[in-house]
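A quick write-up on the structure given underneath.
Omission of a single protein chain aside, the complex is shown with its protein chains in their original locations.
Here is chain A:
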Amino acid sequence: MLDIQKIRADFPILSQTVNGKPLVYFDNGATSQKPQIVIDAEVKYYHEINANIHRGVHTLSQLATDAYEISRGKVKDHINAKHAHEVLFTSGTTHGINLVANGFASILKTGDEVVVSSLEHHSNIVPWQMLCEKTGAVLRVIPIDENGELIISEFDALLSEKTKIVTVNHISNALGVINPIKYIIDKAHAVGAAVLIDGAQAVPHLKPDVQELDCDFYAFSGHKMCGPTGTGILYGKEEWLNKLPPYQGGGEMIKEVTFEKTTYADLPHKFEAGTPNIAGGIVLGTAIDYLNEIGFDKIQEYENELLEHATKRLNEIEGIRIYGNTKNKASVVSFNIDGIHPYDVGSIIDKLGIAVRTGHHCAQPIMNFFCIPGTIRASFSFYNTKEEIDAMVDAVKKAQTMLS
């Protein structure tokens, strides 16, 4: 059992009031809140060891470099990568996906195919569309059914020797649906395609094992898992990272530069041009330690309870429709109320201190599929409570009364 009150005390922001009401923060899918230990670690870095990394011979530079590389090691252990140099620091999931899509420009030829799914965030659609425009490759899309689940038979049918990369999210940001990525990875590999998993929405809820999954790339953001904004990780299998060309040129990523030719640094530095977000990278390690101390088994168990409670309570509301009705779901409820625009509900419950996300969640194809302008999305974290869910349900009922 989690001691929720003790956990909540770790997050200073949670004790504030918004619009005169206690803050109920259910926009965790957009970004998570940060525990004091993470905030302190950021301050400590600037107080004590701030210096540029990988270059200086002076003590501070070495301390900062060590801290940064220790953090890389923590991420490696956390996701069970084979090597630390398969773990690249990025500014976030979007950066990681763009890095891979950009690299595939030198691999794809006209007529090759890239497979994405209908459940993707725009970040996992647009870079691939740009890649297809550049290379003449064709974008193929795995459709979804009324429950918001990928239609796997259609995915099977899309695969062929033309498929060069399959890119899907682990968990849908708009609906919370957990995708059968192990199946997708194995099937894609069977036709020789690489697989990228967008893990942005998964890492706050579970601990991915990249070796067990056998994915070629796994991208995620630090800020959704209690880490600082502007941090992220791209895991890539060594063989793939060696194959891809560098994404950006600059300092740090070179071995030797002359005006005739530049040779590139070894992994991971080949993909880490310029001074990175040093503080953020180090503190991401602190966030991962914090989450592991609580334990992902416990987090999942508790978040499932929250999901069940929210689904049950929301279903009391007349005219409610929940999108994404699957057994395999993260603690996210995406819903609408008959005849009421999600924006109206979001604006009113905000006045009651409830922070949810409304709109298309950067996943317009899903909204088009359901023929809706958007949804109200409540995404729960392990620091949320059933009482907060009750407060949200009361607020939604009040909004419904006001708006009907």
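Rule of thumb we're sticking to: contacts are C-beta pairs under 8 Å (C-beta built on N, C-alpha and C of every residue); 3 or more make two chains touch, one makes a residue touch a chain; residues count from 1.
Heads up, the rule we're going with is that contacts and distances are computed from a predicted model.
Within the choices "Carbamoyl phosphate synthase small chain", "Cysteine desulfuration protein SufE", "Probable glycine dehydrogenase (decarboxylating) subunit 1" or "Branched-chain amino acid ABC transporter permease", the name that UniProt assigns to the complex's undisplayed chain is "Cysteine desulfuration protein SufE". The omitted chain makes contact with just one of the residues A:243, A:321, A:341 or A:397: A:341. Within the complete assembly, A:374 is the residue of A:29, A:148 or A:374 that touches the hidden chain. By the touch rule set out above, chain A reaches the unshown chain at residues 19, 340-344, 347-348, 351, 358-359, 373-374, 402-403.
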